[in-house]
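A short write-up of the structure that comes next.
Every protein chain but one is kept in place in this view of the complex.
The block that comes next holds subunit A.
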Amino acid sequence: MGTDITSRNNVKRFGNGSQTIMFAHGYGCDQNMWRFITPAFEENYDIILFDHVGSGDSDDEAYDFDKYSSLKGYADDVIEICEALNLDEVIFVGHSVSTMIGVLAVGERPDLFQQLIMIGPSPRYINDEDYYGGFEKEDIEGLVETLESNYLGWTRNITPVIAGKSNDEKFAEELKNSFCRMDPDIAKHFGKVTFLSDNCDDLSNVSIPSLVIQSEPDVIAPSRVGKYVQTEIPNCSFTKLDATGHCPHLTAPDETIKAIKTYLAKG
């Protein structure tokens, strides 16, 4: 069973420590986005990386449009990975949509997790009468159009040609082509599920200590939303970075590492 789940989610495990830290990537990318972060944890932690089904080098065949029509499907996968690898007391670090996947997984199985670290969280992207998420529903349609023109227009029939090259070349090529590569239909579906989800009511179910790491400005998950998450989750800390943009672990890895380590050092 373990093998099926680890290949389904392209699970990678490395590091020299005993404390498990699991990094979950956000929408649009895959586990490679943690490459500037993980070296800082390799010595003292047992690191788990994985790709959500439909992203990176996960098993696209396992993508079930019904299962993944809500973030619960992804949260169930996280729980299954923990069970398959006999993990507990896991520190879960999620970026973007994976912050809410983490919230759902922790709410469902608090016994598996010790800490929840959320980089750029948003429980709901769409504005409501008394809620600010930063987006209107039409904006998400705009994203879907952009995705369509970039996936359907150009890459629908393009698949990586890596046969006949040396192993190193193959690896480089594979990396280049797998990063941010998604089946167009899955990309659109995952995009809609990500940006149309509402997990506000799930925040209060987080019963373990947690941290929000916030960039400023972040157009995807504005600071106001990060503050809202901190307020709604009991026992939640908040660290504001000097970094800008939605991917501080890529644009400001040192500052992101420092924020995580400082929080974990406090115990």
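As a convention for this text, contacts are C-beta pairs under 8 Å (C-beta built on N, C-alpha and C of every residue); 3 or more make two chains touch, one makes a residue touch a chain; residues count from 1.
Note that in this section contacts and distances are computed from a predicted model.
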Chain not displayed: protein name in its UniProt record ("histidine kinase", "Peptide ABC transporter permease", "Polysulfide reductase" or "3-oxoacyl-[acyl-carrier-protein] synthase 2"): "histidine kinase"
The one residue from A:6, A:96, A:115 or A:199 touching the chain left out of view is A:96
Tell me which of A:4, A:145 or A:201 is the one touching the absent chain. A:145
Given A:32, A:98 or A:239, the correct residue touching the omitted chain is A:32
Residues from subunit A at the interface with the omitted partner, ascending: 26-29, 32-33, 35, 96, 135-136, 138-147, 149-150, 152-154, 176, 179-180, 195, 218-220, 244-247, 250-251
